[in-house]
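A single protein chain has been omitted; all remaining protein chains appear in their positions.
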Amino acid sequence: MSNTAMVKKYRNDFLREVEEKVEEGDWVRMCMQCGVCAGSCPLGDAWEHPPQEIFMMIRAGKREEVLGSDSMWMCTSCYNCIVRCPRELPITHIMHGLANYAHRLGLAPKANPTRRFAKIFWDNIATSGRVNELKLSLGLYFMDGFGNGIKKALAMKDVGLGLLKTGRLDPMGLFKAGGIKDKSGLQKALKKAREIEDTRKGY
Amino acid sequence: MADEKKIGAYICTGCGIGDRLDAKQLEMTAQRDGKAQVVKTHEFLCSADGVKTIQDDIDNDGVNRVVICACSRRAKTDAFAFDGVTLSRANLREGVIWVRPDSDEAQETTQEMADDYVRMACAEAKYLDVPEPNENHGNNLRILVVGGGITGMTAALESARAGYDVLLVEKGPELGGWMRKLHKRIPDRAPFDEPMDTGIDDLVAAIEASDKITVALNSRIARTSGAPGQFSVDIATESGSTTTENVGAIIQATGFKLHDPAAFPEFGYGNADVITSAELEELASAADGGPIKRPSDGKEVKAVAFIQDVGQNSTEVGKLRYDSGAGDLVAIKQAMYFKHHNGDDCDTTIIYDNLRTPGTAGEDFYRSGQRKEVIFTKGAVSKVDAAGDTLKVSFHDKILDEDTEMEADLVVLDMGMIPVTGPDPYATLEIDTDDDEAEVVEEEEKEDGVEAENPVEVSVESILNLDYRQGTDLPQLKFGFLDSHFICFPYETRRTGIYAAGPVRRPMDIGQAIDDATGAALKAIQAAENAQVGRAAHPRSGDLSFPTFRKEGCTQCKRCTVECPFGAIDEDEEGYPQYNEGRCRRCGTCMGACPVRVISFKNYSVETIGQQLKAVDIPDEFDEKPRLMVLACENDAYPALDMAAMNRIEYSAFVRVIPVRCLGSVNTIWITDALNSGYDGIILMGCKKGDDYQCHFVKGSEIAHMRMSKIDDTLNQLNLEKERVATYEVEITDIERAPKLINDMAATIEEIGMSPFKF
Amino acid sequence: MATREYSFYPGCSSEKKTSASNYMVSVESMCKTLDVKLNEIPDWNCCGASIGYAEGGELPRTVMNARNLALAEEDSPGQDIVATCAACWLGTRESHERLGKDETLLNDTIESLKEAGINYEHKPEKNIRHMAEVLIEDIGYDEIGSHVSKPLEGVKIAGYVGCQTNRPFGIHGESYENPKYLDKLVETLGADPVEDYDQKVTCCGGALAFSEPEKSQNQIKKILESAYDFGAEMIVTPCPVCQMNVEVYQDQINKAHGTKFHIPVTYYSQLMTVAFGGNAKEAGLNGNIIKAKKLEEIAAK
Partner (left out) sequence: MTDVVATNQTILVVGGGISGMTAAIESAECGKDVILVERNPSLGGRVSQLYRYFPKLCKPSCGQEINQRRIMAHPRVRVLTMTEVDKIEGEAGNYSVTLKTAPRYVNEKCTACGDCAEAISAEVDDPHNFNMKKHKAAYLPTNMAAPQRYVLDPSIIGTEDAEKARAACKYDAIDLDMQEESLSLNVGAVIWATGFKPYDAAKIQPYGYDRFDNVVTNMEFERMMDPFGPTGGKLLRPSDGKEAKKIAFIQCAGSRDRNHLKHCSRFCCMASLKQTTYLTEAYGDDDDASATIYYIDIRAIDRFEDFYQKVKDDKKVSFIKSKVANITQDRESKNPILHGVNTEGYHRYDDEYDLVVLAVGMDPEVKADEIGCKVAANTSGFIDAHADDAGCGIFGAGCATDALDVNRAVQNSTAASLKAIQVINKTAGAEA
């Protein structure tokens, strides 16, 4: 599926695409537009389009607006929507799935901080098998360049200091190997998984 | 035994009656004023011993007019039930001691109250007779079903299965109605996920196989006369022949027609690819298992838009105020046709406003539709246009809040159901309220079938051709439907022994129609069975009494024939009322209507009430003891006063309450007599009238209110204040209000003074 | 009572010198008292956490969790897996469930893991549990209570359950909106639960505390405010992310909103360790940035 797939309004083209490509996407059709998910989201104010509206947009064929939206990136994975949904839609997962799909297609908003953080996070764990919190934080702070990074890091220095003082942050984290023993095995498994997924979803 | 009336009055001193009242005094009153031949006091009258005392007197002493001076007529009904005698109840408990304070100063008036109730009960007893079943009843138990659609067929089969003979009349050449045109039907059993076969062929085969069902095709009802148990029906065939059949009860199951899609040009009907949901059924059947093709060019349909509630749920002229109830389920079912026949890649979009898929079945089916990828869009369609090879549906998406459009190969319009009913007999019937003569504007058949509240054209051709004085067909409630608007008693039409079933009653789908038809069959069977023994139907079911009139006194004024809420009375050739007792519901509205008071029941008459109000002791003007009379509907107002008593809510000791069958049975002579004999105030308590009437006799309360609106003339003539007579709508739950109305009247009398008519 | 044994998935944040290392310290102390033996999964890897989705798709995430499942089974066959971190628990359990439901996913996972020389065999009966479940369902309040030697008398504690310990799985019999088990536990330990605390399941922002700090801190502010409003002196939580977010941003929130939040946020295992008679170190109290003074006092008694 290319980035410019043609979709007709209120036809099932985009819905089918979502069903095929997006994690748990085949649940989208079951939404009855009650809006309980929209109201349950802790970061609701930050959603340009709440989940229920996204589901309607999918049905209406608004492909670019959905995949280009930063709404899904506001998901904190709190699972409120999932447990309240009267139709048992795994909304959290669908949001993750849509975000992943949009990201993989390159349609997700480039500047979205959560998207960028998520990428850093994954690269962090996929390489070493475990989270290196210092690398992760620094990676996050410096993702907008060195100057911004210093600024952000300074803003967060008290937090870091607190953690340092209580032995909850490793100042040597940057230089330590860390992670699991069988890094290469995990990396190979993840590479394979990625390959299979790419093939299945046609990325 | 019936030769001589022998009154036995039995005074109970239980439940505090003996403590609060002077029982000896009551005995004396019953004897002296009530002229009771046998008077006994018992400390626990409803006990086995008390009841035996009475029964012994009946058996051995010839007592045939039993007067129970104890609790309310609503209490201990199982104990005080005696065969072959009349029963009067002086309500000393709920009517007297429970509504009066237990104080020395109240004692005198409380006792007076009790004495009066004893007098009244004895007076009533004198004029009561034991009703015997009307001899003029038919014995026909055969059921006539009019209409051969799913409702009619079900009614016929279910009646037959209960062992009753059925005559099924269908105007068309075959049975089946709309159901025959359906490809599939909405599922009626778990798991409610797929359309199911209609089963029409099996149903028709079952009817044909039944030796109890006779089918008349190509036939209409040319004339219906008679009454439950003895209807005579002329069946006219298309070929012109007419046969007369006798039946015991009738079920009208004449179904519906679809609202005209051409009336809404914005939806593009006229374009071959814009069709109604009914037309889609035929299209789906025609596809014969293959893909459904669009009418214009035979191209396989790949995208369908369903537009819901076309011309429905609107107050706009030309639109229906209601919806067809099952329209959304139908759309889901039909969308599934496309998924089945045209493949999963055939897109189906249902544009709805409020999706109405109720109950277990509805919601399961909705989910099943979604699982099959039917798309649901909350929206309002503004237009359907041809757009090149396809159709363009313009609508407002209410969720995304934007005007938008979609393309479709086929557009399906959900049209509303219009009941196929005859002309409403009361469409123009009015009772003139200005003229003493109560002139009646003759009912007319509606010329154009247009009603103010329902500007949609309805059928005006008569279905039943009743030769009743009050019109040819069943009265309608709203929007042309034959519903009764009795929530608790949905089948009770205003023509005894004739029941409506299916979409003539309210819009409904097949599942409901089957249910409805089965219920209507029960009611029809019941009506015929009851007619056979001369018993009344709901709400006075079991009542054996019936109205008769004294011909020599009758002035042929026609009030009774016009006012009867049930069309039970016709006029004979000479213009005298002709009673069809089987059609009568025993409300007594005719009795109340009669200006010359010639109509009566054996156990309910102008005398049985009139004598009660006359039996009340009216103290003279200077005693400062006014007398108020309450005529209370026995179904609602009287129980309300009873319940007030149970809660010890007090009211004036000057009031005497008389229960009536219906306020419609109140003859204004009672009011005039009461005023003339010195009553200071009169209150009528009846049920709610009007569109949301609660009167169990439909029009009784309304008619009473109309009659009473003219009572001012009488008051004027007597030079009395108009505040002395009041008519109220009282609900059964007016437990606090009903006593208050009484007390308010007492206060009013105190203000305006005593009646000068005390002698 | 025989020793209870579980396969144990500690998770990244529990490692030494990481954000929840003190959690781990107290869990170990607590388990010692309760005679619970935790068999750490050898060479376990990250669960993918709730933020891993964007770059890692469903299959890679599942592969990560399946690796842990396979290693756990190999090391401690038949044992329930217990996690102390909500995200670890959720990620592992979710993956396990999906592997049971989706055959394609299962086969793809097996194929991928072969690359790492791991044979994944799906065990549908395998239970993946949170430590709180072990405490409540396996051990029970009564037994926990029996170990209390220093009741936490007079300490008013708000039970902040958070999201992922609570949804979508939660503790059996508890409500998603108003779980009561922390309150019951607090009560069992002799402290005063703040039962009316009305933000006990409010989201702290989770991983978005990093990427969307303002939005997350608004959430945290609500969580703190309510604790103050209902008179809590301390917050207790079962989740390392919750603990960290609610604790470490208090100063930043104070700066931004002019508030004066300064309330300790502890783990249930810290409360239990202290109540069981452990010292401050055993309870990992030195790891709290905002010192839980009342606990320290009791521990020092």
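The letters A, B and C name the chains in turn, as written, and every chain counts its residues from 1.
By our rule, a contact is a pair of C-beta atoms (placed from the backbone, for glycine too) under 8 Å apart; a residue touches a chain by one contact, two chains touch by 3 or more.
Not measured: the values here are computed from a predicted model.
The chain not shown here makes contact, within the complete complex, with A, B, C.
For the chain left out of this panel, the touching residue among B:K35, B:K181, B:K299 or B:R321 is B:R321.
Looking at B:I54, B:A75 or B:L474, the residue that reaches the missing chain in the full complex is B:A75. Contact with the undisplayed chain is limited, among B:K392, B:K478 or B:K758, to B:K478. Of B:D22, B:E529 or B:E607, it is B:E529 that touches the chain left out of the display. Residue-wise, the contact with the chain that is not shown comes from B:K688, picked out of B:K257, B:K614 or B:K688. In the full complex, the hidden chain is touched by subunit B at residues 14-16, 44, 46-47, 71, 74-78, 81, 158, 161-163, 188-192, 312-313, 315, 321-325, 354-364, 378, 398-399, 401, 478-479, 481, 483, 485-491, 506-508, 512, 515-516, 518-523, 525-526, 529-530, 538-539, 541-542, 635-636, 639, 643, 646-647, 687-688, 692, 694, 696, 731-733, 735-736. The chain not shown here touches subunit C at positions 175-178, 198, 229. Not every partner is drawn; the one left out touches subunit A at residues 32-40, 44-45, 49-50, 52-53, 80, 83-88.
Criterion: only the chains that are shown with their structure count from here on.
If you draw each protein chain as a dot and join the dots that touch, you get a simple line with two loose ends.
Annotation: 22 Å between the Cα-based centres of subunit A and subunit C.
Counting only residues that touch two or more partner chains, subunit C has none.
The touching residues of subunit A, when paired with subunit B in their complex, are 8-12, 15, 29-30, 32-33, 52-53, 56-57, 59-60, 62, 87.
Here subunit C touches subunit A in the complex through residues 12-13, 15-22, 43-46, 48-60, 62-64, 67, 108-109, 111-118, 163-164, 167-168, 176, 202-203, 205-208, 210-212, 215-216, 219, 248-249, 251-252, 286-289, going by the rule given at the top.
Put simply, subunit B touches subunit A in their complex at residues 303, 305, 345, 347, 349, 355, 366-367, 370-371, 373, 375-378, 397, 399-400, 404-407.
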